[in-house]
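Beneath this line is the structure, given in C-alpha cells, with notes to follow.
Just one protein chain is left out here, and the rest sit where they should.
Each chain gets a letter, A, B and C, in the order it is written, and its residues are counted from 1.
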Amino acid sequence: MIVEVVVGILLGLGGLACITGAVGLLRFPDVYSRMHASGVTDTLGAGLVVLGLLVWAALGDGGWATALAEGHAEAAKPGLLQSVKLVSILFFLWVSGTTAVHALAKAAWLDGLVPWTRDEEGASSTR
Amino acid sequence: MRHTLALAGVLALTWLLWSGHTGALLLGLGLLSVAATAALARRMGLVDGEGVPLAVVRPGLITYLPWLLWQVVLSSIDVGRRVWARDPGLAPRMLHVTPTQATLTGRVLYANSITLTPGTISVMMEDDDILVHALHAEAADGLASGDMDRRVTALEGPA
Amino acid sequence: MDPGRGGCVIDALIDVFLLGLLVIVAVAVGQSRNLLVAVMLTGIYSLLSASWMLVLDAPDVAYTEAAVGAGVSTVLMLGTLALTTREEKPGPALEPVPLVVALITGLVLLYGTLDMPAFGDPASPVHQHVAPHYLQRSGEEMGIQNIITSVLASYRGYDTLGETSVVLTAAVGVFALLGGRRRRGAPVPEAEAP
Partner (left out) sequence: MSVFAVAMVAVMVTMALALVRALRGPTIFDRILAVNSFGTATVLFISVHGYLAGRPDFLDLALVYALMNFIGTLAVLKYLHAPGLGAADLAPPGEEGP
C-alpha cells in the first residue's frame, strides 16, 4: 500500500513536470526559451516517471526486491532486467536529450535566428 | 587497444543485461555480435578517446553527479514555476563563459552540464569560450559565479 | 492477470487519443506545403503508430516501426529532400475523381472488416492452423527464444531470403542510378561548419 502511494506521488509529480514542460513549450516566446521548457520534460519529468516505475519494479507486486527478500532468485530476474532497462532509458534520454538540444540551439544560432529579448517585446514576431 | 577492450566490455555487459539470456547458443551468438561490432567500430575509426570516452570516468563523479542532479531538480522547479506564473519574468540573454578546464573532455562535460540544467543552454563552444543562452538574469548570474565550472575543474584536476 | 483488457476507461481513452492524433497528424501532413515540415510530422506519425501497435499487443511491428519509421525513413526522406526542393509545387485544389475513388475504396475496406474475427479472438482461423505448432515447439526445434525470429529466419526462411534479395536488388538499383551521378558532380563538400 505504502509502495503504491510512493509510486503514485513520483508518477504524479513526474506527469506534472512533463505537462509543465509542454505548457512552457507552448507559452514561451521563442525557440531558445522553449528549449529550456522542454528541458523540464526531458530531465525532471522523465526522471521522476522512470524513478516511479523503478520503485514499482523493485517493490511492487512481484518486484525484484520483494522476490529476493523471499529467496526467489529466479522470480526476481524479470524485475531486475526491467530495472536495468529503465535506468538505460533514463540515461539515454538525459544524454541524448542534452546533446540534441545543444545541436538544435547551435543550428538555430548558426542559422541566424536572433533570440527573443525582453526589450523588443513589441517587435517580436515569433509567437 | 584499451578503448577497444572497454567498448567490447560495455557492449557485452549491455547485451547480457538487456537480453537476460544465458543459453550456450545465444551467448555464443551474442559474443559473436559483440566481437563483430567492436571490430567494425575499430575499422571505422570510431574507437578513440572521443568515441569511447574513458577519460570521463573518474572517481570525482561520485560527488559531482549527485550535485549536478540536485542542480537539475532546482532549476527545473524554477523554470516550471515560471511556466505557470502569470508573468513568467523571462529576460533571455546570451553570455560568454570561459571554461577553466584543461582538457577537452572536461570542457565538454562542463558544456553538457550547462545544457542539462534547464535555464541555461550552451549554444556554441569554441576553444576557451562557451556561448550560453540563459532564460533569465538569475540563471545567468548563477552560471557567471563559476560554481559549476570550479566543480568540473576539480573533477578533472587530479589525474 | 491482464488488467489492461476488459473495457477500462483508460484503455478507451488511450485508443481514442492515439487514433485521434493519428488522424490530425495525417491531415496536417497532407496540408503542409513545406516538405521539411511534412517530414517532421511523419516522424510524429511514426511515433504514434508505434505506440498504437504496442497498444494492440503487436510489439514486433512496433519494433519495426521504431527502427524503420523513426530512424531510417526520416533519413531517407531527408535524403530525398536534398535531391529535390523543400517546397511542394502548388497543385490543383481539389480533384473530385480521386477523392471519390479513395472514399469508395475506404468504405469497401471498412465493409470488409465486418467479416473479420473479433480482435484477439483465440478461435479465429489464423490461430488454428500451424500457429500452435510454432508457438509450442519452436523453442526446442530452433533454440531461439523469440518465436517471430524463428518463424522469419527458419520456418519461412526461403520467403525471407526472397524478400531480402528483392530489397538488395532495389538498393543496388538505386545506388546505380543515383550514386554515380553524385560522385561525378560537385566535389564532395568537406564538413564545413562542424
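The rule is short, and it goes like this: contacts are C-beta pairs under 8 Å (C-beta built on N, C-alpha and C of every residue); 3 or more make two chains touch, one makes a residue touch a chain.
Note that this is a predicted model, so its numbers are computed, not measured.
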| item | value |
| --- | --- |
| Residues of subunit A (touch criterion as defined above) contacting the omitted chain | 4, 7-8, 11-12, 14-16, 18-19, 21-23, 25-26, 31, 34-35, 38, 41-42, 45-46, 49-50, 52-53, 56-57, 78, 82, 85-86, 88-89, 92-93, 96-97, 99-101, 103-104, 107-108, 110-111, 113, 126-127 |
| Missing-partner contacts on subunit C, residue numbers | 1-4, 10, 13-14, 17, 21, 24-25, 28, 36-37, 39-41, 43-44, 47-48, 50-51, 54-55, 59, 62-63, 66-67, 70-71, 74-75, 78-79, 81-82, 179, 182-183, 188-193 |
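The rule is simple: only the chains that are shown with their structure count from here on.
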| item | value |
| --- | --- |
| Topology of the chain contact graph, where touching chains are joined (line, ring, star, complete, other) | line |
| Leader among chain pairs (count of C-beta contacts) | A-B |
| Whole-Å gap between the CA centroids of subunit A and subunit B | 16 |
| Interchain centroid distance [CA atoms averaged], subunit B/subunit C, Å | 34 |
| Subunit A - residues contacting subunit B, complex | 17, 20-21, 23-24, 27-30, 32-33, 35-37, 39-40, 43-44, 47, 77-78, 81, 84-85, 88, 94, 98-99, 101-102, 105-106, 109, 115-118 |
| Of all residues in subunit C, those that touch subunit B in their complex | 143-145 |
| Subunit B - residues contacting subunit C, complex | 21, 23, 25-26 |
